[in-house]
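A single protein chain has been removed from this complex, and every other one stays in its place.
Order of writing sets the labels: A and B. Residues in every chain begin at 1.
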Amino acid sequence: MSAVVGEHHDDHHHGPAKGLTRWIYTTNHKDIGSMYLWFSFIMFLIGGTMALVIRAELFEPGMQIVDPGFFNQMTTMHGLIMVFGAVMPAFVGLANWLIPMMVGAPDMALPRMNNWSFWILPFAFALLLSSLFMEGGAPNFGWTFYAPLSTTYAPPSVTYFIFGVHMMGVSSIMGAINVIATILNLRAPGMTLMKMPLFVWTWLITAFLLIAVMPVLAGVVTMMLMDIHFDTSFFSAAGGGDPVLFQHVFWFFGHPEVYIMILPAFGVASQIIPTFSRKRLFGYPSMVYATASIAILSFVVWAHHMFTVGLPLAGELFFMYATMLIAVPTGVKVFNWVSTMFRGSLTFETPMLFAIAFVILFTIGGFSGLMLAIAPVDFQYHDTYFVVAHFHYVLVPGAIFSIFAAAYYWLPKWTGHMYDEALGKAHFWLSFIGLNLTFFPMHFVGLAGMPRRIPDYAMQFADFNMVSSMGAFLFGTTQLLFLFIVLKCIRGGKKATAQVWEGADGLEWTLPSPAPYHSFSEPPQVK
Amino acid sequence: MLSRRRLIALALPCLAVTEFAHADWQVNMTRGVTDVSESVFNLHMTIFWICVIIGIVVFGVMFWSIFAHRKSKGAKPAQFHESTTVEIIWTIIPFVILIGMAIPATGTLIQMYDTSDSELDIKITGYQWKWKYDYLQEDFGFFSNLSTPQDQIYNRDDKGENYLLEVDEPVVIPVNKKVRFLVTANDVIHSWWVPDLAVKRDAIPGFINEAWAIVKEPGIYRGQCAELCGKDHGFMPIVVKAVSDEEYQEWVLAKQELARQEYELKNKQWSLEELVERGEQVYNKSCAACHQASGEGLPPAFPALKDSAVALGPIENHIDVVVNGVSGTAMQAFGPQLSEVDLAAVITYERNAWGNNKGDMVSPQEIAQSK
Partner (left out) sequence: MTDDNTHTGQKSNRKVVIWTLGVVVGMFGFGFALVPLYEVFCEITGLNGKTGGRYEVSSTIEVDDTRRIRVQFLTNNNENMPWQFKPVVREIKVHPGEQMKVEFYAKNTTGKIMVAQAVPSISPAEGAEYFHKTECFCFNQQTLQPGEDINMPLIFLVDKNLPDRLHTLTLSYTLFDVTEKTTKTKS
């Protein structure tokens, strides 16, 4: 980590402190942003290793490597770590690094809280991961932790899981409050809301989603805690509760949560595509409105995760129609990106490759999402590998590709050096091939009838599963290349100019590369 | 089978398209054998092709830009970046397409929610990790357990054709009759899913859900539990056997006759050997998933029975544990699940297997008294 620091040629009058205390006490948005990004990468590798355990077990029919109980722990921990440990902190890291630079602020609005919100995370995940070594094992009830499997029938470690979730929630809420305060209060003179870069806009909306739904998650795990330890019956039919209530409350959080993971990705793509098309983003206002509509709609579609629990006909119809509606603003976004590229002057550096792959593969994930929205057909798709394929298509080439794209795009600004373009392209192509090999066959086995979260499967699913597993190992090992590229870029390389990319536009590109320790001590003027 | 897949593993980079012709590469949804499954399949295909067409148009424009508007070809960027008209058009067109999708979808959904009278009602109860079927009109019921041997699962034996999709007793239904499934659960949430019937219903403890099917063709239709329900979620398949009406009636009579015989067995005098022999079968069916065939269990969740305090202690206590379960643990109450004969047999077996050699036994009559 300290390698990042060493390369900051910083001549500002109060530069970073030296040694470990710098990282513990820091209130600097760049330091905290870097810590978030490294933390999320470590979690990405841990969660990825778990995914590889899963894929190794599923390589062939029969039980070979782990027992079914441990397999369930792996699927659960993989989901929790990727969602709360990899994707969300990575976007908070990007927000920390970029939002002050993009709005022309010296730092985040609440720097001390910023320090807190990061340092809670390692403890939350240490708590969660420690459950792997407890008697009875780690949480094994899926990342959606449906009651009563997660209450009456849970391993004792569920209490640690609940506290872990509480801590992550506190961290995300504090991060979101900070983003809101920064964007609302620290914009440079002349930077009106409708002049903000789209990454800032999408994060503002994401932050609102976070403060609205993370407390609901906290509420639902608190109810679980009370059911387990204080004899209440929120989710137990015996005491007048209802296990289905759990699903309603969980998905009231859960659906906005998936947009929390994708809206900032929309923002990243909306920054990168215009740069490498050398053309302004098409339909800026409609992009803002589309993002806001997606966020609002996300509050009224939750029960599409529950079509098979026995909703009445009217309920099924309402949630089906509402869910289908989301396709409209999402479509607008895709059309706008394509129109931005149309008649531009395109080059294909690594960030652009990741961004284009993001648009294409996310759209494929969107199509399968639309299919899943159709309630009667969902009776066949629900809880099969088709769903697994769908959400991995929106999360891996969606959220994670956009994070890679962002990393390559802003690395020169962060480190002052260009990354190795050839290696970056290799990373892209290997990831692209690995990802499609892994997740595309999952559509097929899902349609053919393979349920999700099973450690062993019938013979007819064998061939595609083998392909998936090989793709997963390709994708997984490729990510070590990314680590190498980033370290290499930090240690040296071609000096980056202030603007870095020919078509880049925005306040962060007016700062020198690497960006000074304090971004804008004098607020810039925005025309 | 195995060697063929190994071959594919090696030859993957030059994977031939012809491979896809093989049945193992099923890429699409099951069309199924009911009117509902047929409409679901057609709806699925309609939506799929609409998505493909939209995809071709959108990606077509994109790939054209990638191909033609690249800087290396000397493309100069255009200046346009806004058009309210275009934005309105591509808001309205998708909206219209969505309405086009919603209409048939609503129709199929209404078809699924039909509540006209059924001719046969079967109550389906999900247990960790097996299904129970109760024929409400005929007044009998049975458990349906995975019948794939552990040796196949743990690769000590070649896997059979219906690996993991076979049960000891399928649920039998007549064709061309409306069968109503009333779905509930005994412990956690399960989900009863048979793709050929397009029926997937969550089984929720304390609540009852329903679904129905009119199967048009006799045959054997296989499915699986579709909601994570704990350790052996992947090992509780569903097999539906659809037969002609006469065959169904015969089966019902045979079933009722069997129940009567079973009842008589209760009054028979059993020897220790007979009980142990029967007990081993019962054990492997109902107990081995947790306590393992070797009796060694999977501690700490599933304790060993071999050399255990329960199996070697007083028999009254042993009976109590098996019949009434142990609350707060994974040990279920088997009293309502097994017959008196099976309970006596399995308890006797546990006391005399794996070197436990207690030499005592309990008769079905004694179980009946203690109940």
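Quick note on the criterion: a residue touches a chain if its C-beta (ideal position, glycine included) is under 8 Å from a C-beta of that chain, and two chains touch if they have at least 3 such contacts.
None of these values were measured; they are calculated from a predicted model.
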| item | value |
| --- | --- |
| Where the missing chain makes contact, among the chains that are shown | A, B |
| Selected from A:M35, A:A154, A:M167 or A:I180 as touching the chain missing from the view | A:I180 |
| Residue, one of A:V66, A:A188, A:V300 or A:L313, that touches the chain absent here | A:L313 |
| Sole residue of B:S72, B:Q261 or B:S327 that reaches the chain not shown, by the stated touch rule | B:S327 |
| Contact partner of the left-out chain, one of B:R31, B:H81, B:K123 or B:K255 | B:K123 |
| Contacting the left-out chain in the complete assembly, out of A:V249, A:V394 or A:A448 | A:V249 |
| Missing-chain contacts mapped onto chain A | 27-29, 106-112, 173, 176-177, 180-181, 184-186, 211-220, 223, 231, 234, 237-240, 242, 244-245, 248-249, 252-253, 309-315, 518, 521 |
| Where the unshown chain meets chain B, residue by residue | 113, 115-118, 121, 123, 125, 136, 139, 182, 184, 186-187, 205-210, 320, 323-328, 332-333, 335-336, 370-371 |
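Going forward, only the chains that are shown with their structure count from here on.
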| item | value |
| --- | --- |
| Contact set on chain A toward chain B in their complex | 60-64, 67-69, 72, 135-136, 140-142, 146, 148-149, 152-153, 155, 237-238, 242-244, 277-286, 308-310, 313, 316-317, 320-321, 324-325, 327-328, 331-332, 334-335, 338-348, 356, 359-360, 363-364, 367, 370-371, 374-377, 379-380, 382-384, 443-444, 447-449, 451-460, 462-464, 466-467, 470 |
| Residue ranges of chain B touching chain A (in the complex, touch as defined) | 1-2, 5, 8-9, 12, 19, 23-30, 39-40, 43-44, 47-48, 51, 54-55, 58-59, 61-62, 64-66, 69-72, 75-83, 86-87, 90-91, 94-95, 98, 101-102, 105-106, 108-113, 152-155, 159, 161-165, 187-189, 191, 193, 195, 198-202, 204-207, 209-210, 222-235, 298, 300-301, 330 |
